[in-house]
Structure formats: C-alpha cells, structure tokens
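Note that one protein chain is taken out, while the other chains of the complex remain in position.
Moving on to chain A:
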Amino acid sequence: MWEEELWNKTLKAALVIQNWYRRYRARLRARQHYALAIFQSVEYADEQGQMQLSDFFSFMLENYAKTPKEDSALVSRLFENTMRENRDRQEYVGLIDVPDSYDGPRLQFPLTFTDIDLLLHAFKQQQTLHAHYVIEVLFEARKVLKQMPNFTHIKTSPSKEITICGDLHGKLDDLLLIFYKNGLPSENNPYVFNGDFVDRGNNSMEILMILLVSFLVYPTDLHLNRGNHEDFMMNLRYGFTKEILHKYKLHGRKILQILEEVYTWLPIGTIIDNEILVIHGGISESTDLNTLHKIQRNKMRSVLMPPMSINREYDVNIKKNKTGSSIATPGKAESDNFPSEQLTKHEWEQIIDLLWSDPRGRKGCYPNTSRGGGCYFGPDVTSKILNKNQLKMLIRSHECKPDGYEICHDGKVITVFSASNYYEEGSNRGAYIRLSYGSTPKFFQYQVTSTSCLSPLHQRVNTMEFNAFRILKERMLSRKTDLTNAFQLRDYSRSGRISLAQWAFSMESILGLNLPWRSLSSHLVNIDHDGNVDYMSSFEDVHIEKPVKEMKSSLIETLYRYRSDLKIIFNVIDTDHSGLISMDEFRTMWKLFNTHYNVHIDDSQIDELASIMDFNKDGSIDFNEFLKAFYVVHKYEKPESRPDQDKQKLPPASLKTADPKLQS
C-alpha cells in the first residue's frame, strides 16, 4: 500500500513538472513567434516605403524645372543606361593595378575551379578580393550573362540531381556550410541560386564573387536568378552599397557602376525539366511567360524606376481620341511614347510580379500591400498559371521561414530560404532542396552558429525579443507626433491614460503594422492595475540624438523617419557620384519632398537646415555625413547586450538534415 502511494505521489509530481514545463516552453515559442512577426512586418513596411519612392521620382521629374543641362543629367540618371556599349573594360580594369604587397587571392583568367577554391579559402580567412579582380569578374560576367535567355532551361536525371538555394543576403557562413555539406558546384553537382545574394549581411561582396566566379567556371551548371535585391537602388538602402564603399574606398564607385548593369543581365528564372519554374518572388494572375521570354530584361534597372512617358500631351490625346475605331494595343501605344531604353509598363509589371510577389492562402490576386510591390497570389492563381504553361510546381524564395522552407498551395508552391538566423541568432533555419526528375524533392536544413552549441532556448528568445522591441520602439519614435495626436484624441479627460483597446487601435492605424498589439503592450508601454495605458511612457527611455542643438524636434523626427528615403534621393540627385550636392539642389529637392510627402516644414526651416548641413560653408552638402548623425539613443541600454556587428565568425557547426517532408 505504501509503495503504491509513493508511486502515485511520484506520478503526480512528474505530471506537475511536465505540465509546467510545457506551458513555459510554449510561452517561449509564442514569444519567439511574436518577435519574428515584428521583424518581418517592419521589414516589409520598409520595402513598402521603398516602393513609394518611385512615385516621388515621377513627381520630382515633373516638377524639377532647372537648366536643360541639369535636367538632362538627372533624366539620364533616372532613365537611360549610363553604360555605353563601347566602354571598354580596359578603361576600368587597365587603370587599376594590383600592388605586389597585396596578399589576397589573385585570380587567373580564364577562370578555373582552382580560382573557386582560392576564393573560398581566402574568404574564410576574411581577406578581401582586390578591386582589380572584382571589376574583371564583373565585366566577364556581364559578357557571358548577356548571351543567356531570360529563362534558363535545365534537365536533371536520377544521377544528376540539382540543388536549389534561396536568399543568402550576404551571409557567407551559410554559403560555406551549404558547400561543405552539399559539395562544391561542378558538372555533376549543379546549383540554382534563386536571387537575393546581397544586402543585409556583412559579406555580400564575397558571396557575389563566389557565385559569379563559379558561374564563369561552370556556366551551364551554376544558375543565377535575379532577386529583388539585385537592384542598385535596393542596395543603397539595405547595406550592399555601404559595404562596397567601405571595403573599396578608392574604386568603390567604379564597382557600383558596373554592378548596376550586371544585375540587369541576370536571368529572370529557371525552368527545370519543363515542369518546375524557379523564380525569386512569385506570380500574378496576369503572369505571361510568352511575354517574359521575349522581354529585353536588361532594361529593368530598378524597382524604383518604372517606365515613365516623357511626352504627357500625347497621353492625353490618346485618351481623347478613343473612338470606336481600332485602338492600338496598349503595349504598342505606350511604347511609341517611351524612349527606346525603357520597357512598356506591362512588361515592367510582369518582372516586378515575378520578383516581389508572395503566396497566400486566400484565393485570388491582390496588391501586396505589405511590400508595396507585386501581389499576393492564391492557390487558384497558382493552378491557373501552372496549368496554362504545362508546369507542375513553383519554387520561389523571398520570404524568411522559421524552418528554412515551406510548402503551400497544395504542394504546388515551395518557398526555400537559405539565410539562417536572418533576423537574429536563432530566429530561423536555412534550407536547400535537392531535385531530380521523377522523385520527390528532398529538403536539408541547417543553422549556423558562432558558438559550438546552440545557447538555451530562453536565451535565444530573450535576445530576439530584445532586438525586435528595440526596432519597434525606434519605429514608434519616428512617428511620435502622429501617435501622440492619435492618443490624445482618445484621451477625453486629459489624464494621460487610455484603454488598452484604444491604444492598440491607434498603434495599428498610425504605424500600419499588423501586429498583436495587446500581447506586445507590456513590453512597449506602462499599464496600470485598471488595465489602462500610460501612453507617453513608451517615449521615456528613447530619444533621437540631435546633430545640432537648435533644431526643432518636429524637424528632427521627420528627418529621422525619412532618412532612408532621403539617402536614396540624395544619391540620385548626386549625378556625378561625388557625395555632395549643391545648396540649390538641396533646397529644390526638399521643397518637392515637402509637398509630395505632405510633411509640414516651412521654408525658413528648410533654409536653416540647408545652412546647418553646409558644414564647411562652401555651398555644398555632404549628405552621408549629415544623415549619419540621426540615430536613436536608448536610455537603459547596456553596451554588452547589443548585437555585435563585427563578430569574429567561427567555423559553422550545427547542421541537421531533415526527413523528406513533402506533403502531397
């Protein structure tokens, strides 16, 4: 009897502990998901802001009335290809010498697999490839890519499987891990890299060089698809431009110029065994592969540069003259307007859709409001487009997934994402796919880590959460005025408090982020025992650092909020890539910006701003220096707890292979 009682007690005790632990673990996982949701929604909102810039550019061009000289420089910057065909590589490569003291990798043209090994070895040692070789590789790549069709056709066989990798985003460790586990590219080990090789991570240049060199050595076995980040304007905002200018102080600008063009020659997609379409983003209900095969893809320079008609009057006349008589097809009429260097609107949208769209469960095709470009496509759209083109499956990337891959639309759409820890250490796994004709796809997952074993779950979640909320708070700060107005509108008694429901509603409508605000509230704001929110408490421990004391806080907030956009705009105006713009250019641009974005800064403040920014009093503004000065100070931040950007990378260690998990 006594023994049975003891056994009972033990059983109950074990149950209590297990029950409690399962709840604890579930809470951790939920917090992890919340943090991921924050990272993702902020990322997409940024992309959306990016897309809206293109509206500003059209507006700017319509209103930027200057001397013909300046006007044409700006127009050509925005419209035409700046690379003249006859610009010889000698002009570039010949001008750059490799000094004897350089101890980095030296490539030999024509490239062979030895050069691939050389690069991998050097990059593991954290060496940088000399600008001379970078430019040579870019020129060589341009030459070969130009000859390729918009879509590469590949055939596999049971003995020749192909590996498909998704976004890498400058994470060199992930690429090295893939090569380590899956083997280097070769005739018997073909690869498709599905876009987004660059931006965000610290080694975009190294990844790009490895991929381009491998492509040049194995042009029929290593396939590169263009992603939405293979776009010089995206690079301005998301880090690659900064990386290049930092690593290549002398020749960075030259590299950027050639890179701009190399991107446009990257193929749009790959078709495997006439069954599987591999593209970076997705599709839309109007995706037309016939059109896409024929497009001159190199005219797609940037997502921020949609085709614009120069002659507006002609447009108006077309509308007026629409009678019952035969109307020219939209494509044709528009192309009469456009300079020959541009795509038609229809063609341009076709490419945008392929590079920016996301699959969703809801049927139909809707504008992708999170990102501001491409669309959301449902399972019916997938079926329609696949059937129309006698295809069986779509493999795409573009979205970070916790497990590195995800299958949806009844098994017809696979997302593969190869940058592990994309948002944060422990945020997600990376994955790649191995395919061959007639067998189900095999998935391989991994997670790079800088320590020899993964830190415990609660530590990883804490770090993720910390960073996610930091980003969110900075976002709130950039909209402080609008948020304060929204809160005060609901605070009838002027008590400084509103209900949780009112707070959540205001946050969502002002920030435009679809997040579980109630669940996040305790991290963002003080809540009293009645459940009411002290809405200004969010702003107590953060402020934007003022570059100059006399600046008004509303101006500071505006500059902080739009700093990424402003950086891009300045770069575009700076047609000679000098890093400087004139005071006049600045004033004009700022006035336009003011009007278009509907910010309320009056002329006197602009003049004041211009003179403040002219540090040297020489009539020109170094905008990079100026924008660097805007950053957020977090009052209670401990320096050790901030993520270390220049972390020494140790060899990757953690790798798990998945069982084939394809749902039919």
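Just so we're on the same page, a residue touches a chain if its C-beta (ideal position, glycine included) is under 8 Å from a C-beta of that chain, and two chains touch if they have at least 3 such contacts; residues count from 1.
Definition applied: contacts and distances are computed from a predicted model.
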item: Per UniProt, the name of the complex member that is left out, chosen from "CD180 antigen-like", "Calcium load-activated calcium channel", "Dynein regulatory complex protein 8 isoform X1" or "Mitochondrial import inner membrane translocase subunit"; value: "Dynein regulatory complex protein 8 isoform X1"
item: Candidate in contact with the missing chain, chosen from A:202, A:436 or A:462; value: A:462
item: Residue of A:19, A:108 or A:188 touching the missing chain in the full complex; value: A:19
item: Identified contact with the non-displayed chain, of A:517, A:570 or A:593; value: A:517
item: Contact set of chain A toward the excluded chain (per top definition); value: 9-27, 29-30, 33-34, 37, 359-362, 406, 408, 454, 456-458, 462, 500-501, 504, 516-519
